[in-house]
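Here the complex is missing a single protein chain, while all its other protein chains stay put.
Let's look at chain A:
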Amino acid sequence: MNALNIQKGASSHSAYDLRDPNAQVEESHTLAVLVENEPGVLARVIGLFSGRGYNIDSLTVAEVDHTGHQSRITMVTSGTPAVIEQIKAQLGRIVPVHDVHDLTVEGPSVERELGLFKVRGQGDKRVEALRIAEIFRANVVDSTLESFVFELVGTPSKLDAFAELMRPLGLADLARTGVAALARGA
């Protein structure tokens, strides 16, 4: 039978499965989950993750089609390839879930997150914070004599980097929306 030389996973529909299914390396994936906008649907998704021990690194949700009653959940999750496949299959089996897209493997995508950063400081530190904010193209949305609130839109890593730079300059508070993502192209 081994002469048949079946490649592990080769018969599956997804090119993703050509990777070693037993790999133990954790990967981060961005999933777009289109759901019926009905009561409890978010609780179902979150309950699935807590009940089966999966990770949620980021989650955003909002209605995207009012007449069609559709909401879009964008979530960033991490796990081994086998776990990621399970997560997608388990999400797909929730009755009000219409579609599950793995933006990490389905081709290039754009990911954006919005962050609000409150930075307290005076003198040089305050000037430096403003200068770095300009480099990052962050907007000042609130200002006092001792503080700024910066608004920054970008990839999660850009927001991470900005937060790191602001920390020694007096980063006092931080709010992030979580990732919204769409596939590139038509």
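Following the convention adopted for this analysis, a contact is a pair of C-beta atoms (placed from the backbone, for glycine too) under 8 Å apart; a residue touches a chain by one contact, two chains touch by 3 or more; residues count from 1.
Following the convention adopted for this analysis, contacts and distances are computed from a predicted model.
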Per UniProt record, name of the chain withheld from view ["NADH-quinone oxidoreductase subunit H", "Amino acid ABC transporter permease", "Periplasmic binding protein domain-containing protein" or "Acetolactate synthase"]: "Acetolactate synthase"
Residue in contact with the excluded chain [from A:Ser28, A:Asn55 or A:Gln90]: A:Gln90
Positions on chain A contacted by the hidden chain, ascending: 1-2, 4, 6, 8-13, 21-22, 36, 39-40, 43-44, 47, 51, 82, 85-86, 89-90, 92-96, 98
